[in-house]
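Sharing a structure with you now.
In this view, the complex is presented without one of its protein chains, the others remaining in place.
Chains here go by letter, A, B and C, matching the order in which they are written, and residues are numbered from 1 within each.
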Amino acid sequence: MTAGGLTVGAEATAAPVRRKRITPVTYLIVVVLAFLVLAAVRTMTGATDLTSSGTVAAALTAAVPIALAGLSGMWAERAGVINIGLEGMMVLGTWGAGFAGYQWGAWAAVFFGLLLGAIGGLLHAVATVTFGVDHIISGVAINLLAPGLALYLSKLYFSDAPGGGQKQSPPTGDVAHITIPGVSDGLGTIEKKEWFFVSDLAGLLRGITTNLSLLTVLAALLIIASWYVLRRTPFGLRLRSCGEAPIAAESLGVNVYRYKYAAVVISGAVVGLGGAILAINSGRFNDGQTGGRGFIGLAAMIFGNWRAGGLTTGAGLFGYTDAMQLRGESAVHALVLLLGIALLVLAVVQFRNRHLVVSGVALVIGAVLVFWFATTDKIPAELVGAAPYVVTILVLALASQRLRPPKADGVPYRRGEGG
Amino acid sequence: MGRFSPRSILLGLAAPIGALIFAALVCSVILGVTGHSPIDTMDAMVDSLTKPRLGPRTFVNSLNSATTYYLAAVAVAIGFRMRLFNIGVNGQYQLAAMVAAALASASWMVGAPSFLRIALTLIAAMLVGAAWAGLAALLKVTRGVSEVISTIMLNAIATSLITFLLSPDRMGAVDPSGNDTRTAKIDVGGQVDGLSYPGTGSKIYGLVFLAVLVGLAYWFVLSRTRFGFELKATGLSEEAAVASGVSVKRMVVYSLLLSGAAAGLVGMPALLGDIYTYSSQNFPSTVGFTGIAVALLGRNHPLGMGVAALLWGLLDNTANSLDVAGVPKEIVAIMQGVIVLSVVVAYELVRRYRVRLEQRDVGRALGTTKAPVNADAEEVPA
Amino acid sequence: MSTHEPTEAATDGATAPLAVELTGITKRFPGVVANSDVNISVRAGTVHALVGENGAGKSTLMKILYGMQRPDEGTIAVDGREVVFHSPADAIEVGIGMVHQHFMLADNLTVLENVVLGAEPRSGLGLDFAAARRKISELSTTYGLGIEPDVLVDELGVGARQRVEILKVLFRGARTLILDEPTAVLVPQEVEELFDNLRDLKAEGLTILFISHKLDEVLSVADDITVMRRGTTVASVVPSEVNSRQLAELMVGSALPVPELRESTVTDRPVLTVDGLTVTAADGRTVLNDLSFTIHAGEVLGIAGVEGNGQAELVEALMGIRALAHGSVRLGALDITRMPTRKRRERGIGYIPEDRHRQGVLLEGTLWENRILGHQTRPPNVRGPLLNRAGARKDTERIVAEYDVRTPGIEVAAAALSGGNQQKLIVGREMSGEPVLLIASHPTRGVDVGAQAAIWEHIRQARANELAVLLISADLDELIGMSDSLRVILRGKLVAEYDPKTVTPEQLGSAMTGAAGEVSTGNGEVA
Partner (left out) sequence: ACGGSGDDSGNTATPGSGGGTSAAGPKMKVGMAYDIGGRGDQSFNDSAARGLDKVKAQYGLDVKELEATAGESPAQKEDRLRQLADGGYNPIIAVGFAYSESIGKVAKDYPEIHFAIIDDFTEGTDTGDNIANLTFAENEGSFLVGAAAALKSKTHNVGFVGGVNTPLIKKFEAGYTAGAKAVDPSVKVQVKYLTQPPDFGGFNDPGKGETAANGMFDAGADIVYAAAGGSGSGVFKAAKAKGKLGIGVDSDQYNLPALASVKDVIMTSMVKRVDLAVTDFVTSVHDGKFAAGNKVYDLKAGGIEYATSGGKIDDIKTKLEEYKAKIVSGEIKVPAKV
């Protein structure tokens, strides 16, 4: 069995003509329109949590580890190595943060998270690049190994530490949080007015300027840096060429092994950082802390079409719905309406593009959601937690699928055997 | 060169045995470095299989775990065979077990003949598992949604759905202790009797035979039927399969449905043979992921997965003994990870060696192994 | 004809300095000696051609010269100095560039990215896109390559891709160019353009090593020719002293087979009737536009065309892999327009796909499993829903014997067979079960002369038994020799029809590139 999966259903492989690229301007227009709809729904339903600064801040915090997991996946897969071991490497990151954090503080925690994640990445690189092991298998093995190792070491190091336990570390400490004083308060006043759009925008801005963790800033910088390095530097070009056409890269003197190693180790470090941030934001390392975020990050990466911007959007969407479901049921209820409206808009768009079936399905689901919203006051508490997952599936199912994984993703490579 | 030549068998054994030895070495090093004695650890593991009372119990528990793991592995393997990654076995089996438990304990079932009740329970579990997997299939063939994402999402959604359904107003029952949310208990008529094993009161799940049956069916379908051939062909080369007239979309739907149906059975041995209720507290909740590891370790092979499931079950069930002996039982998880990794590395190394041998054989058969300096000897057919 | 020992060639050109000298090169692979004591001397500023059968070891030798493979024995000297290459980077360093037999391009990267990869101009940390763009445009105009730097390679046709490959080499300032079968996918006109480019390069003092199976081309462009057979050099000649027939005999050690149909067996019973076939791609482009033709029992219809003009889509549409936007397809009297692939195959359509590794075989499957592929609903492979393994094995033995598949047994994986033997197995399989129609895409591509002759013979025999054949090939000699009638496809349309008895490859080439202008149907005589 080779990794990579079946291509059936994803029509993306066709269409070798010049595709319409979304220009920044259209992108901006779409974003503003979407925000207008959001503001309108907020005004209609009075569910202030839809756009409140608190939601935005919580969404940001929830999104960061997922975005870093996705980013990590992108680093590896851009070089042609599938990394399903993200979850395990993230666990290593959380443990490293717990280990270093309680002894030397939060920034040491960050560093150790990076380091342990990178070691996890190195293991994956040895298995997949040097030994040519199927990428999925190696990833699964790492996902088994890492939590076991973390717990084993926890018993060794944390059991007797003050405030620690067999399955958790003592507190890691936190890094500084920044608030822009005047701005935050001013925006807060506007946010409270509940003016259409203006207050919503204020909430958004306040959410990202108030009590912002430096780690969030670090993550944002890392995403931008990754984009730059992969897209704009020789190193990035060579790395991507290993994921698209390793034999071609080899034929131009690129040492494919070295770049694959670099990519997978960076991948491990990035997701390790995600783990560290998770641990620091929670205050300590905990068994089972990652809770599948590595997998969700992988989903965000696929959602984002193996691109930095896309995966950030995916993680943001996930973080947003997750924050919302934790903050209040009324907002989730309003979310149903929002989703309904979004689907109805999609139905119209798809109808104009003559995708009649998709349009019809979107119409029906959209109508059902709007009806559901209209006839109920709240969503059963048990189901609220599913909101982020349902939204992700719906978005994936109904948005047009133009996914394009790196061509040699998951394909084994050995030097001197190609061509 | 036959598949069963001595050389072939020897090579086949070299990989797993070498890997196990290597894994034992790695774990010894980890134990040694962290101040635990590898020998004592080994002792504790051996003890847990040989001591009176403990030994038979560990064996029975391991066999029971293996039964569950095996079913999960088959469910996973059906997809893997055609490079379809059903990460969602976990959600599928839990949802299926919950609905089946509710059905089996329903009051209108109580009078029915035992055989019928059990059969209905199993069928319901398979249907629910298949339906939940079918959602992922539907999303894939109609919208091209990667089954990796959709099944991860469906796992989480299943969790919410189960809690929703487990409310006493819906499919759940009131728990007398007030500490659990669960379905009503299945009474004796709906249970499957276990098999006694000398030396312990623990019983072997009666449904261990179901696992064997599923394994046989898996083997038969894959290696003896057209469907199995097409599944394998799709896995080896999607494009070749399409060119040969296989409808890959249909195969995706069938194999995910089958995979889901097998997943539906995962919870049944424990449900009908031991726990008798689907409880949010006490029903094993990660078997689907174990199934992935077992399938990979057993290389999707019906017998290989059986061996892998047993090994896994044994390791899992010696964990308590390690703890008692003062060795952190997490070493078991480490061992499992190292085994998976070193087994596949070993297989890969052996595979490379085997390919070289095979090419050499081909070369010999064609007479090109020795470079002929003057090639005029061989003439070209006109 | 005068041939001499390879070493003499060196003395022959003693006047010119040697750009490359390979001495005593030996390279062994598991089970094969790809190169055995090879000696070649290449004079600077010349075009040196390397010819030989499939598997003679040409590509391997060139990969050794390019640092992609390490020789087991022997030495390499460049410009008189001995060198040791550890990777292509070392070879590029001393001014060697190689255009490989198969494209070495990353589809999802732009032309610019493909070209600069590994030799990127930098500004600070980043890649200096402006400088790269400038240099590429410069080279492109100098050599008339017509390359835009910012398009995705994905969007380029084969000709353009070939030029990108050459640009890659020039970009690195190579003084010695290795071109491994650069013309295999080009039509005659494109080949001419390429050769013009080569002459320009030579005029600038560059040295070119050139591999081709098309001996006429070799004779027209080369200054020296080295012939390889079974891993070693057997002769060194100059074009003025040999003709292509002699060269071919040097290559194979005996006379060449020729593709030809002896007498017409065409009947008037239509087997395949295509009417108004139109296919659109996922993005809405029309890739096949209103195609209509009929193939009768005992007739071979050849389709000529530059790759990428809709041949692949046509085959897929006929096989039921791709849906039609309009039009109908009939097999005999039966409308099969909407029939799934399997049913079509059950009705007697055999299929030799263009890319055997991707579509034709399961590389990891055994030979008998490959025998079942595509015939998994028919005896002797199955009984009802069950496989008949014994039946399949037995019939595989038959194919191996009848089609001379060289293999140690039927339990080995198909990957262990050479390409030609894989192809013979596929042909044998598709000829099983008495097909009424055979769709053959490049049936002899990459197959050596012996196997080629065998495959032609099998097609001939089946045709005599009233098989209808749709033949698609890039080898114009094969097309002309094997077809009863010929059509030309260009940009998804059938633009011309020729009688293979009278048409020349040049005429076909013109029509294939659209250079023939108004010639269309008027020029061709209907068969």
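Structural remarks
Here, a contact is a pair of C-beta atoms (placed from the backbone, for glycine too) under 8 Å apart; a residue touches a chain by one contact, two chains touch by 3 or more.
Note that this is a predicted model, so its numbers are computed, not measured.
Shown chains touched by the hidden one, complex as a whole: A, B.
Of the listed residues B:86, B:121 or B:163, the one in contact with the hidden chain in the full complex is B:163. Annotation: of B:57, B:117 or B:140, B:57 touches the absent chain (contact as defined above).
Touching the chain that is not shown, out of B:147, B:230 or B:316: B:316 (per the contact rule at the top). Contact with the undisplayed chain is limited, among B:35, B:111 or B:176, to B:176. Only one of A:328, A:366, A:388 or A:410 touches the absent chain when the whole complex is considered: A:328.
Taking the complete complex into account, A:166 is the one of A:26, A:166, A:353 or A:376 that touches the chain left out. As for the chain not pictured, it touches chain B at residues 53-54, 57-58, 61, 64-65, 68, 94, 159-160, 162-163, 175-181, 201-202, 270, 274-275, 280-286, 316-317, 319-321, 323-324, 329.
Mapped onto chain A, the footprint of the missing chain covers residues 49, 52, 54-55, 57-58, 61-62, 158-159, 162-168, 170-171, 173, 211, 278, 281-284, 286-289, 291, 323, 326-328, 381-382, 385.
Criterion: only the chains that are shown with their structure count from here on.
The interface with the greater number of C-beta contacts, when A-B is set against A-C, is A-B.
Between the CA-based centres of chain A and chain B the separation comes to 29 Å, rounded to the whole angstrom.
Contacts with at least two other chains are made by residues 11 of chain A. The part of chain C that touches chain A in the complex is made up of residues 59, 63, 66-70, 87-92, 98, 100-109, 113-114, 116-120, 122, 125-127, 129, 151-152, 154-155, 168, 281-283, 285.
Chain contact summary for the complex, chain C toward chain B: residues 29-33, 36, 229-232, 252-255, 257, 319-321, 340-345, 351, 353, 355, 358-365, 369, 372-377, 382, 385-387, 389, 404, 406-409, 411-413, 415-417, 449-450, 453-454. Chain B meets chain C in the complex at residues 1-3, 223-230, 232-233, 236-237, 239-240, 242-247, 355-356, 358-366, 368-373, 375-376, 378-382.
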